[in-house]
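One chain of protein is taken out of this complex; the other chains stay put.
Showing subunit A:
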Amino acid sequence: MTRKKILGSHVKRLLSGVSDHGRRHLNEVETDLVQTTLLLEEAVEKLTTSFMAIHQAVDARQHSINRLLAGEAPSAEESEKLTGMSGEIGQHVNTAITSMQFQDMTSQLLDRTLRRVSGLREFLTTLSEHGADIAPDCHSEEIVERLGKVSMALAIQSLELRSMLRKSVEQRHLESGDVELF
């Protein structure tokens, strides 16, 4: 192979490595951000519903208390409703607690995204540092050697970044999760 071809193949390898690495991680960033958005949207919707329901139940209870304080005797239906109100409010609070756990999941997804962005920055720094070492007048053999080194360094960094960022949150909804007793 001629020097020119060897150099060309090293440049090609480097550029495709950078492109593959960047694209793979940006795809993951995109997936995590979309998942975060879905969880946040569902959380806001469910929490709004829960808080409105709690407000309505408390309002209805206050209305009944006011009538009792005014000396009105509660009907059998009203007594039953009053008795069941704590349970009703409890149900809404439980739903709100389930929805509020979006924070735990989204913070893990955002943390993973931040670490990935930081890893990509380090990757680009490596590329820039190796690039700075190549003098404009250096021989093609030297350029080939340096390109080989940078490709190797980037491949290692890419692998490290992938292994460090195992996905721990697969949930895309805020439904309560599975329970399994061993």
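What we mean here is this: a contact is a pair of C-beta atoms (placed from the backbone, for glycine too) under 8 Å apart; a residue touches a chain by one contact, two chains touch by 3 or more; residues count from 1.
The rule we apply is simple: contacts and distances are computed from a predicted model.
The listed choices are "Acyl-CoA dehydrogenase", "Response regulator", "Serine/threonine-protein kinase RsbW" or "Cysteine desulfurase"; the UniProt protein name belonging to the chain that is not shown reads "Response regulator". Residue A:M100 is the one among A:A53, A:M100 or A:I134 that touches the chain missing from this view. Across A:E77, A:D137 or A:D178, the residue that sits in touch with the chain not pictured is A:D178. Screening A:T49, A:S64, A:Q108 or A:T126 for touch with the missing chain picks out A:Q108.
Residue positions on subunit A in contact with the hidden chain: 93-94, 97-105, 107-108, 168-171, 174-182, in rising order.
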